[in-house]
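So that we are looking at the same thing, I have put the structure below in structure tokens.
The other protein chains are all here in position, but one chain of the complex has been omitted.
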Amino acid sequence: MDVAATRAPMRLVTGLAVALAILAGLAPVLPSYVVILMTEGLIYAIAAASLDLLLGFAGLPSLGHSAFFAVGAYTTAILVTRHQASFGAALAASVALAAIVSAAIALLVLRATGIYFMMITLAVALCAWGLAYRWVSLTGGDTGIVGIPRPRVPWVGLASGTLSFYYTVLALFVGCLALYLLLIWSPFGKTLVGIRDSESRMRVLGYNVFLHKAVALVIAGAFAGLAGSLYAYYNGFVGPSTVDLAHSMQFVLMVIVGGPGTLVGPLIGAFAITFLEKMVSVFTERWVMVLAAAYVVTALWAPRGMLGLLRAAR
Amino acid sequence: MKKLLVLALVALFATAVLAPAAPAADKPPIKIGFIAPKTGNFAQFGIDMLDGFKLYLTEIDYMIAGRKVELIEEDEGATPANAVTKARKLIQHDKVNLMAGLVMAAAAYAVAPVAQEAEVPLVISVAASDDLTQRKASKYLARVSLTGGEHGHVAGDYAYRKLGWRKVSVIAFDYGWGHEVAGGFQRVFEELGGQVIQKIWAPVNTADFGPYVASLKPEADGVLDVVTGAASIRLIGELRKAGVLDKKKVLAAGTATDETLLTALGDSALGVLGFLSWSQVLDTPENKRFVQRIKQMTKKDYVGFSAAINYGAAMWIAEAIRQVGGDVENKDKFFQTLRATEIKSSPRGPIKIDKYGHIVQNIYIRRVDKVGNLYQNTVIDTYPSVGQFWKYNPEEYLKQPIYSRDNPPCKYC
Partner (left out) sequence: MEFWVNQTFNGISYAALLFLLGGGLTLIFGVMKIVNIAHGSFYLVGGYLGVALFAATGNFYLALVGSALAVAAGGVVLERVFLRAVEGDDLRQMLLTMGIALFVQDACLLVWGGDPFSLRGPAYFAQSVKLGGFTFPILRLFMIAAAGVLFVVLWWFEEKTRAGAMVRAAIDNAEMTEALGINVPILKMAVFGLGAFLAGVAGVVGSAFMGIYPGLDFEILPYAFVVVIVGGMGSLSGAFVAALVLGLLDNFGKALFPEISYFTLFAPMAIVLAFRPTGLFGRA
């Protein structure tokens, strides 16, 4: 798999900077529904990119990423609605809790590899769903937790408007992106790629493969928790559908559709799927079929995802 | 080739994103945003809702008080998050004057704050979720569907007084609707002197009701069934197979015996009693006319509750708009008028809104019978003008917490 990010850093950074400038500058003139969807796209982009760290870079195809996302979402929901937590506190708690949970899960899931790893992570997601559904006193069960108000963001105030919330999310997105880049350019990131390419070789070279994978899982989980927290604010509510089977698959699909192992690919994938799901319904009732067709076409003719397609077209 | 594909996709994307809004006419249309599930588990509800709502609009040619009505439909899907996004779209992008619809209770709870914040009236036409017109009531919210509590109260009264039940087992889905119906039932039933001796909460996705049915206490006089949707087919089928329906009666809540389920329920549901604010065979001229017209439109023998309720909702909304002379932009006046509007006769009967925004309506006791080749919900009793607080004083009622799994507690379990 082509790991563009580690090859031409300057070109990547300029490309990203331009994209971000467009995202920031265009927002005030775009229809507000589009800005709403862009906000959702950014939130999913953070989560999808964190999954890419596992799937694309470390070679860990985790189907359970929604579990960490949900931990973040529910943590924020509970802290904000029941304990009036501030934005910073809720965010920090969500990240911390998601990281702790992924550390615990790491011990369980890292004993398996390949398709068994996929299954065991899927099992984690299913368990998380069961818990969200039945631990009614904590999670509100089927109804979930409603009435999450928009946050009060430092230097911005109440981010309740479409644009103010969008910029809040965008700022956090930029922060996450910077951290992701640092991570994959770091020796740690390169080791992950090495592990993905050949675990045995890395072991022979003396690397602690287990530790590296575990750390990757914790980091990815933490970022997913952050995205989950923002998701809770975005929707104003959290429910078990945040962690059901379809939603778990959603994250993986965003990475695959965008192009795994490229960091930029999943960002594109997150936007593409968000827009396909929410925008197409404006034009046709059969939006599910359109989404399905997009998946099938991408699977068949875009082996490296949409990013691969874009690159080939250059 | 690939370049063209990419270019085409980008162009398509751009047009979608930057599509200009429709040009303004002399008098802009009244925009009503309708959120209903068109895909997923609840798709049939959505289809029925839109059929009913649009039937009325068609009958008045989509014109109210000299202004055209533009109905913008959005798919609620199967997750509440979808409903929230669509609500935001309708409010901010389409700039609707009013939103209606919603099936999922969780979706209603989630969308209500969005509507409140944007000061756009929301008319809930299927979802229950009691608290939306009780402890979470707001002046922007009106509900013309039903609450679990109000139906539960009626059932509790009927079970004690007319059926002569003294001990009851409850089997209900473990979510808002289940809690609220069971809670309302238990409160009234026990106040009259009855006892709820068993409460089984089944998870909403239960596939196999066998174990629950097998554990129903034999000393109960009757069973309160608060399991709706396709699962009702499973539960009633199981009750029939286990012989429960031969020995005792079942009171099924709301749409558990909805007309759209009767074919799938088949003979297993014969004799099952139900309680809901409508029946296809309700014998009023208004209902007969409605049923005839909607059957022409859908070409089906059975008409669902959602269709009837939404037809009534459209009637009521239109009447309110007429009373303000079409001036929906004057928000305060429109809200007040909306709340004060009364309909003397709709397919389900009269429609009147109480001061918390909820409908006051007749609730009918029904029984599943077979007439010729078709099943029906024969109306065997009527509770007229039932309010959401039953005979209780609203302020006193609201001091208590909402009906939930543990409220009222099961003293005789």
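First chain written, first letter: the chains are A and B, and each begins at residue 1.
Here, a residue touches a chain if its C-beta (ideal position, glycine included) is under 8 Å from a C-beta of that chain, and two chains touch if they have at least 3 such contacts.
No experiment lies behind these values; they were computed from the predicted model shown.
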For the full complex, which residue in A:120, A:145 or A:238 touches the chain that was left out? A:120
Of the residues A:37, A:202, A:238 or A:256, I need the one that contacts the missing chain. A:256
Hey, which of A:18, A:112, A:211 or A:313 is the one touching the hidden chain? A:112
Looking at B:208, B:329 or B:342, which makes contact with the chain not pictured? B:208
For the chain that's not shown, point to the residue among B:32, B:47 or B:128 touching it. B:47
Over the whole complex, note the residues of chain A touching the chain we left out. 55, 61, 63, 108, 111-112, 115-116, 118-120, 122-123, 126-127, 129-130, 133-134, 245-246, 249, 252-253, 256-257, 260, 286, 288-289, 291-296, 298-300, 303
So which bits of chain B touch the chain we can't see? 39-47, 78, 200-203, 205-208, 210-212, 214-215, 229-230, 233-234, 237, 240-243, 260-261, 263-268
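We adopt the following convention: only the chains that are shown with their structure count from here on.
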On a C-alpha centroid basis, what's the spacing between chain A and chain B, in Å? 36
The chain B residues in contact with chain A across the complex are 2-3, 5-6, 13, 16-18, 21, 38-39, 74-75, 78-81, 84-86, 88-89, 92-93, 105-106, 109-110, 113-114, 117, 174-176, 203-204, 405
For chain A, which residues are in contact with chain B within the complex? 30-34, 36-37, 40, 133-134, 136, 141-144, 146-147, 160, 162, 235-237, 239, 241-242, 275, 278-283, 285, 287-288, 309-310, 312-313
